[in-house]
Structure formats: C-alpha cells, structure tokens
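The structure under discussion is supplied below as structure tokens; questions concerning it will follow.
Just one protein chain is left out here, and the rest sit where they should.
Now for chain A:
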Amino acid sequence: MCGTDKKLGEMRALILVGGYGTRLRPLTLSRPKPLVEFANKPILLHQIEALVEAGVTQVILAVSYRAEEMEKELTEQVSKLGVSLTFSHETEPLGTAGPLALARDILNASTEPFFVLNSDVICDFPFKELARYHSSHGKEGTIVVTKVEEPSKYGVVVYNENGQIQNFVEKPQEFISNKINAGMYILNPSVLKRIELRPTSIEKEVFPFMAKDGELHAMELQGFWMDVGQPKDFLTGMCMYLNSLRQKNSALLHDGNEVVGNVLIDSSAKIGKGCRIGPNVTIGPDVTIEDGACIKRSTILRGACVRQHAWLEGCIVGWRSVVGRWVRMENCTVLGEDVIVKDELYINGGQVLPHKSIAASVPEPQIIM
C-alpha cells in the first residue's frame, strides 16, 4: 500500500488545452478559455488543484493559443501549489492524440503512467482512484466513463463486467450503453508507441486499437460531470458544482438574508439591500450588485456591476460589464468583457461581444457585434 502512494507522488499529467475556445465566445475573445473563471476559479486551476491533490508533481499543458498570457498567469497561480508546469507548444493543432507525441520525451522520462485530460471537464476528479484502479488491472490504459441520459447523442463505451473495453459506438441508434468517455485517462508510456506526431484523434485513432488488443479499461465516475465548453453547459456545470460543494458542507457557500440556495460570493463583492441572489449564482471579486437586484442561475465575473432592480436568470456577465437598472436578461445571455446594457432593456439569449454598449432590447436570441 505504501508503495502505491509513493508511485502517485511521482506522477505527471498532460492537459489538452488546445484550441481557440470558440464555443465559449464571447468570453474567450478576452481571455483564453482555461483562464475563464468557473465558480470564481479558472477552469484549468480546478483540474490542476485536483491533480496536485492526487500527488501529481508535473503538469504538461499542451497549448496552441495565447500561450504567453496563459503561461504568465498560470505560473503565478500554480507556484503556491508546489507543482511544476511545462508548456508544450503546438505549431499546428494536433488534435487529441498528437500533443502526446509532441511531449513524448517528457512523458517517456519515467516508466510511470500519466494522466491525460480534456481541459473543459468539471467533476469530482477521481485521480487517486483512477491511478489505483489502473495499477490493479495492469493494462496500458484506463478511461474514465460517465453515465448520460441520452446516449444516442454521444459515442458510447461498451465494456465487460471487469471493466475491459470491448468497443466504441458512435451515436448508437439502439441502446447499447449509457456510458461515455469523460475526457480523463491514465496511460502507460508504452501507449506513446501507438501515436504518430501528426494531427490525430485519441478517441478514434488510438483507443479503438487499444480496446481491440484488450489493453483498455473503463472506470465509472461517481458524482457529477460536465463539459463546460459552452455557455449553456457552463451554467449547468456551475449548478452541479455548487450542489457538490453543498454536499461537502463547504463553508465557501454564502449565507444571508438576500441569498437563496447555493450561492458563491467573493468576499470583495458588494451586495446591496433588498436583493435576491440565488439559487445557483457565482459572484466574482470586486463585483457590485446594487439594491433590489434579483439574480438566479448566473455567473457574474470580476469587476462587473448589476444595477438596481435588474433581474437575471441563466446569464454570464463578463468582466467589468454593467447591467442597467430594471434590465431583464435571461435564456443564456452572455455579456463579453466591458459590455454596457442600458436601463430598462430586455435581453433574451443575447451573445454580446466585448466593449459593446447595448441601447435597444434584444427580444430573440442572437449574437450582437
């Protein structure tokens, strides 16, 4: 048992940061996606913290976009955690497997297995259990799988009672499994032999062959899971995350007269009189919520201001944006950085680009440039 723990202490992880984060526009026009705050913490930091918690000492970030900004900011944030960050730069997008080949030298430096994860995933990260299960079956790789309600929209994973994966089925019409790839893996360095340095997909060009060879296992994820790569799922994921905090009895959640349900409020935020905040709201640092505002199921990012009597449901309010008095915003409205919404307007599902001033209502969902 002691030996297993020692092994964990030497572990490495590769995070597929990758692309431009177009699905989370307009937020990603101002900040790289991994740095967008999910529940008041950059998405990537949720993952790095969980990896550190599981004993990972070296994290390799496979990046292709805005790397300088991210390197600077992340290195600062991560220095306290006692983990070394290595940036592996792609000059062209290499898909989900190519970055592993690019980082081959680092990953081959040890014979210990390493974690691989997609950067958009939010859940109760099960890295310790994953490492334990992986070493118990002794095969080349383990995929974390999660249960979904509508498997026909995804590629599903079919495996036997021992967890050994038999095959993958894309968008099954007839029910065959309700488990999908959760975007988290642990792989032995030997897997690198299966990957060429070119744009290639780990899901389509690596895993099916490993499964054929009987070298791939599945581990079922307990608790919530969400790919928060787009605004609608970002908010759904936030609700799940706050609920999970509640179950862990976290002192992070806010209590008070103006609060309903699970609400996360940064200590530097100001909340006015007669507000109703929640359920499922995250309010970032230096945010001002003026008197009589009502906010449900929304994320308000750093420095934003929600003015008097405004009503928000299902919104992401970008950094330093201002929502006017008596404004009503709903239906997955996303304000980019530094947007101004004038008083008394109605915004239904608007995606508003940064630095824009809105002076007329948006009654139907649309992108406002």
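As a convention for this text, contacts are C-beta pairs under 8 Å (C-beta built on N, C-alpha and C of every residue); 3 or more make two chains touch, one makes a residue touch a chain; residues count from 1.
Everything below uses one rule, namely that contacts and distances are computed from a predicted model.
You can't see one chain of this complex, but its UniProt record names it "Mannose-1-phosphate guanyltransferase alpha-B", from the set "GST N-terminal domain-containing protein", "Adaptor protein complex sigma subunit", "Peroxin-7" or "Mannose-1-phosphate guanyltransferase alpha-B".
Listed residues A:F87, A:F224 or A:W326: the one in touch with the omitted chain is A:W326. Although one chain is hidden here, its contacts on chain A can still be listed: residues 274, 276, 291-292, 294, 308-309, 311, 325-326, 328, 330-331, 344, 346, 348, 363-364.
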